[in-house]
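Here is chain A:
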Amino acid sequence: MEKTILIGGFGGQGVQTLGKLLAYTANEEEKRVTFAPAYGGEMRGGTSNCTVIISDSQIGSPTRQMLDIVVAMNVESFQKFEARVKPGGLLICNSSLVTQKTARTDITQLFLPANALAEEAGSDKTLNVVMLGFLSARGDLVGRSAAEAVVAEKLGKKEKFRAMNEKAFALGAAQAVAV
Partner candidate 1 sequence: MKAVYERNPLLMGSNKFCPGCGHPLLNKIIADVLAENNWAGDAITALCIGCALNMTPYVDWDLVQCPHGRAAAVATGIKHVQKSKLVFTYQGDGDAAGIGLTETFHAASRGEPFTQIMVNNQIYGMTGGQSSCTTLIGQKTTTSGPSGRDPAHTGYPTKLAEVIAMVDAAGYVARVSIHTPKHIRQAKKAIEKAFRLQMEENKYTFVEVLAMCPTNFHVEPWDAPAYTEEKVLPVFPLGEFKTPEGR
Partner candidate 2 sequence: MAKRELMSGNVAMAESAIRAGCNFFASYPITPQTTLLEYMSTRMFEVGREFIQAESEIGAINMVMGAAAAGGRAFTATAGMAVSLMMETLSYLCAAKLPSVVVNIQRTGAGAGGITSSQTDFHYATKSMGHGGLHAYVLSPGDVQEAADLVYDAFAFAEKYQCLVYILTDAMVAQVMEPVELKPMLENLPVREGSAQGSALGGTKRINTINRTDLRSLEGYRSFEAMYDTWQREEVRYEEYRMEDAEIVLVATGMSARIARGAIDTLRAEGVKAGMFRPITLYPFPTQQIRGFAQRGIKAVLDAEVAVPAQMIDDVDHALQGSLPLYKIDCTWNTVFTTEDIEKKLREVAQEV
């Protein structure tokens, strides 16, 4: 069983961090995993993206043309990566910035107001934690409790940040249940 996910956004949205948190969680669960940051001109400004592949067996290419899940954190990513969702796959959009509906009928589009929820948690910097809560609560990628533990370990340990991240994670997770 292999799951491929691409996360796109712009610099400052914590796209790379979200990818790494997913990868750390998968590793904690003793799955095979690759995290591939987008390198090249895309590293500075503009669109940033990364690919995470989680599998039970040896992983081939750490980047893929077609993906099971695409997370579009901004409009540019929606436009650029919408076509790269596999038929039957999932396109998750940060509806705080992306409101456009996909024209594709062979994929499922989900909306998550990630910026709004992050602000509700206390800072829009927790945008990526909201998204991790959402992704992990769906259960088919990584486990929710493992992801929560990784957030606690890898992100700010100060009480203020810890509480904020916990809230952000829970808000994202609650949306997954609602969907």
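Regarding candidate selection, all candidates are chains of the complex that A comes from, given by their letters.
The definition used in the following text is that contacts are C-beta pairs under 8 Å (C-beta built on N, C-alpha and C of every residue); 3 or more make two chains touch, one makes a residue touch a chain; residues count from 1.
On a predicted model such as this, the values are computed, not experimentally measured, just so you know.
Every option in 1 or 2 belongs to this complex, yet chain A touches just one of them, candidate 2.
On chain A, the positions that touch candidate 2 within their shared complex are 20, 23-24, 27, 30, 32-37, 39-40, 58-66.
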